[in-house]
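One structure follows; several queries about it will come next.
All protein chains but one are shown in place.
What follows is subunit A.
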Amino acid sequence: MIERRRGLTVFSHAVLWCGLAVVVLPVYLAFVASTHPLDAVLTAPIPVLPGDMFWENYTAVLTGDVANFGSAPVVLMLANSLVMALGIAVGKIAISVISAYAIVYFKFPLRTLFFWLIFVTLMLPVEVRIIPTFEVAANLALLNTYQGLILPLIASATATFLFRQFFLTIPDQMLEAARIDGAGPIRFFIDIVLPLSRTNIAALFVILFIYGWNQYLWPLLVTTDQDMGTIVVGISNLIQVAEAEPRWPYVMATTILALIPPVVVIVLMQRQFVRGLVEQEK
């Protein structure tokens, strides 16, 4: 917007602040709850200012060193989630960027058929094919392994499709110039296509990392061993403790900890793709 009317500015700021409040308030309350003892959280009115149990609660949660805690240490679950989310993000990007490259730059028999085959899998997310996928994973002895957590979620049409659309916008002359310069297909891919896709890769990485981080159903099925549990599954386990009140401060502390890696990824990658956008050619 180029318009600079004062009323408009005030109004849009007001809207932004309201939106921010709606999003931030629950996170803030979770944080507050994570710094109080259990009985303070359970008695009305609920506290609105941070308490003094920050260190105690967070250390307890991180080390899993609490009686009746009933779960693996959060550090371990965070690590599991990190491995899974990174594996999914990196794996998906690697596979889709390569297959999109093949589909756009190489002529091979049934090329369009392959593209549509990949495209059709868009309609089959994990939830739809979960039983056969589970059976395959079980037969391949992938239960309770990182491979089991990651591989079934990697095959992805969305990213392939996005990269294909992007490659189609790279002018043909770029390829021709590279051929005259003597670059073969692999050099062209590494020296030209990948750097040009940097912005897309950064954006996709953020999206896919969060997608992987937030997976619930599949990790729940494929891991039975507590040491392989992921953080999202872990949080829900914390709530569903048998015959006792959930220990809310611990639950909230875990939740806050689970928020940190995705936020870090967004902040780091944001710088990447903003730089990409700024340097983009006209």
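Following the convention adopted for this analysis, contacts are C-beta pairs under 8 Å (C-beta built on N, C-alpha and C of every residue); 3 or more make two chains touch, one makes a residue touch a chain; residues count from 1.
By definition in this document, contacts and distances are computed from a predicted model.
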item	value
Chain not present in the shown complex, as UniProt names it (candidates "Acyl-CoA dehydrogenase", "2-hydroxy-acid oxidase", "Sn-glycerol-3-phosphate ABC transporter ATP-binding protein UgpC" or "Electron transfer flavoprotein subunit alpha/FixB family protein")	"Sn-glycerol-3-phosphate ABC transporter ATP-binding protein UgpC"
Options A:183, A:241 or A:259, residue touching the unrepresented chain	A:183
Candidates A:72, A:137, A:153 or A:196 - the one touching the absent chain	A:196
Residue of A:43, A:112, A:139 or A:173 touching the missing chain in the full complex	A:173
Positions on subunit A where the hidden chain makes contact	171, 173-174, 176-183, 187, 191-192, 195-196, 198, 279-282
